[in-house]
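As you look at this complex, bear in mind that one protein chain is not there, while each of the others sits in place.
And then chain A:
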Amino acid sequence: MTTTYINARLINPATRTDALGGLTVANGQITAIDGPQVGTIVDLDGACLAPGIVDIGVKICEPGERHKESYASAGAAAAAGGVTTIVTRPDTDPAIDTPEVLEFIAKRAEKDSPVKVHPMAALTKGRAGSEMVEIGFLQDAGAVAFTDCDHVITNTKVYQRALTYARSLGALVIGHVQEPTLSKGACATSGKFASLRGLPAVSPMAERMGLDRDIALVEMTGAKYHADQITTARAIPPLKRAKANGLDVTAGVSIHHLTLNELDVANYRTFFKIKPPLRCEDDRIAMIEALADGTIDIIHSMHTPQDEESKRLPFEEAASGAVALETLFPAALRVVNSGMIDLPTLWAALSLNPANRLGLAQGRLEVGAPADLVVFDPSAPFIMDRFKLKSKSKNTPFDGQRMEGRIIATLVEGELVHGTL
C-alpha cells in the first residue's frame, strides 16, 4: 500500500529545513520526498510532518511496579505524544541486568506496545556498582545501551573495567553525572530558593564533578559514552572540551530542565521533584543555548511514573520523577516558541540525534528510512489536564498549564497508531 502525503510542512532534522512538500510511504518505508503523487493521496493542509520522536530513558515499571506503568499504557502514551520509539531504562525492580529479563520485557513490549521499544540494560549487576553485566549477551538480546541510571558507580576501578569491556563491543554506556556523596539526601539545588524553603540541597558543582570523572574515564578507555542529563551551566565547558578533543561523548537534557526552574517548586509541589533537582533560571537558559549550538545533543523525557501515594508526601519524603511521554512534545515547543531555537534543530535533538547515537534507522526523513512519522499542528493551544493522560501515573508538572501543540497523527512503519488522517 502506497500513500503520498501532500501539502505537508516537512520538518527535516538532517538538513535542518522546514518547507512545504510531499512525502511518499510504501511498505512501511519512506519511498520518496517531493516525488510524484502516487497511491492514496492525503492532503495535510499545511500541518507539520516530521520523523517520530526517539525517546531515550523512559521508565516502564515492568517488571516490579506494573501499577505505575505497563508496556500497554506507556505505548499508548507514547503514541499520543508523537513518540514512535521508546528506549527503556533498566531501573526496574529487579533491574534489567540479564538476557533472560531483557527477553521477557522484549516480549511484553512486542505484544503490548503500539510503538517501537528498544531496551537498555544495567551496566552492573543489580545496578549495585560492583560487577559488570554480561554486556555481550545482553547486546545480542537487543540491549541498545548500558546504564545504571541514577546509581552512580562509585568504585572507579569497576567503572573503568566496564567501560573498557564495553568499548571492545562498541556498546554505548550512559552515565548519570553526579558526585554522589555531595548529592546524597538532596532534593533541591543549593541557592536562594532551597535556603528559603529549608530543603536539603546539592551544589550544581556535583554534576560537573561527576562529568569530569566520566570524561577522564572515557579518555582513558576510549569508550562510547553519553551523559544522561546535563542540567547546569558549569558542566558545559568540560563537555565542549571533551567533544573538541575528539572523545566519543554526547549529552542529553531532560525536557523538565529545559522548560522549568527551581522556582516552579513553589510551595513544595512534589510533582516538580525530579532528579537531578530543578535548577536556577540561568542554568535553564544555558541548557537551551547548549542545545542550539549542538553541545547538548539529545532531549529526553526521563519519563518516570509515580503513583499518587508516592507523591502525596512531604517534599523530602516524596518520590522523584515525572511522567513526560505525552508532554515532551508540547513542552519542547515552548523552547521554539520562546524564539531561542528553530523547529528543525529542536527536532534533531528529539529524533535524528538519539537515533544516530543508538545506531537506529528511524528518526529521519530519508528515502529508505522506516516511516515512523508524526503529523502535528505546532500552534494549537490547550490546557493540560493530567487526568487525560494515557499513562497509568499522572504525575506531570504541567498539569493545568497552558501549552501549544497538537499531535494529529502518529505512524509507525506507515501504520496509524494514534489520531486520524
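In this text, a residue touches a chain if its C-beta (ideal position, glycine included) is under 8 Å from a C-beta of that chain, and two chains touch if they have at least 3 such contacts; residues count from 1.
Keep this in mind: contacts and distances are computed from a predicted model.
Protein name for the hidden chain, per its UniProt entry and selected from "ABC transporter permease subunit", "Hydrogenase expression protein HypE", "Pyridine nucleotide-disulphide oxidoreductase" or "Aspartate carbamoyltransferase": "Aspartate carbamoyltransferase". Shown as candidates are A:A194, A:A371 or A:M384; the residue that touches the absent chain is A:A194.
Taking the complete complex into account, A:E317 is the one of A:D282, A:E317, A:D385 or A:E415 that touches the chain left out.
Residue positions on chain A in contact with the hidden chain: 190-192, 194-201, 203, 267-268, 309, 312-317, in rising order.
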